[in-house]
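Just one protein chain is left out here, and the rest sit where they should.
Moving on, here comes chain A:
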Amino acid sequence: MHGAEILLQPGVFPRLLQGLWVTVWIAGVSVGVSIPVGLLVGWLMTLRNPVVRAIMRVYLDFIRIMPQLALLFLAYYGFARWFDWNLDATGACVLVFILWGGAELGDLVRGALQSIPKVQYESSYVLGLSPWQTFSRVILPQAIRRLLPASVNLATRIVKTTSLAVLLDVVEVIKVGQQIIDANRFQYPTGTLWIYGAIFFMYFIVCWPLSIVARRLEKRWSHD
């Protein structure tokens, strides 16, 4: 198993970690902005207005049926031509992940809101709670329990999908890995194996804890 020393070369591991930070940053910003967008989209989806409903339906279905990579191409190459809007690659990634995360989260929010029986609202009114109290004390706590496990899973998916950024030449962890591989092509011919192996486990170390949290939440809250 010679060649693994490449990972111990000065600068190699720290540079990979810097790249990983870019990955985590893109995912973090996307998830962070997706939350308010998702809440808004979810609320819009519960409205009865036929125009709003139709727009939301098309938005969700289009985002769902297109591969994320195709959406990235549409944003990166398309927006520049259609709107004269020259998004840089990182911007295109963040935008697509927000639109995607917002749509998926919106659907979860809609499902959670609609899953709460009408009688809960009615009982709250009868008990003398104001509409805001009903929402914040009765509906929201129950909705969050139904929402949170799936949302954490969605965050994991967004982190994994961040890997596609390399195909738009964003300098994130995979791109850094490729640069290291190219620079050491002659000293470490087997570097490819080790660097991609290391990146594989880096993603795993970021995503696995999130999966565990999601599973725990699901188990704890599945009884109500």
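Please note the rule applied: a residue touches a chain if its C-beta (ideal position, glycine included) is under 8 Å from a C-beta of that chain, and two chains touch if they have at least 3 such contacts; residues count from 1.
The rule we apply is simple: contacts and distances are computed from a predicted model.
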| item | value |
| --- | --- |
| Options "Peptide/nickel transport system ATP-binding protein", "Polar amino acid ABC transporter permease", "YdbS-like PH domain-containing protein" or "Succinate dehydrogenase / fumarate reductase cytochrome b subunit": UniProt name of the undisplayed chain | "Polar amino acid ABC transporter permease" |
| Option from A:Pro36, A:Pro67, A:Pro117 or A:Pro131 whose C-beta touches the chain left out | A:Pro67 |
| Residue, one of A:Ile116, A:Leu167 or A:Ala183, that touches the chain absent here | A:Leu167 |
| Touching residues (missing chain, whole complex) on chain A | 3, 65-70, 73-74, 77-78, 80-82, 156, 160-164, 166-167, 174, 189-190, 192-193, 196-197, 199-200, 203-204, 207-208, 211 |
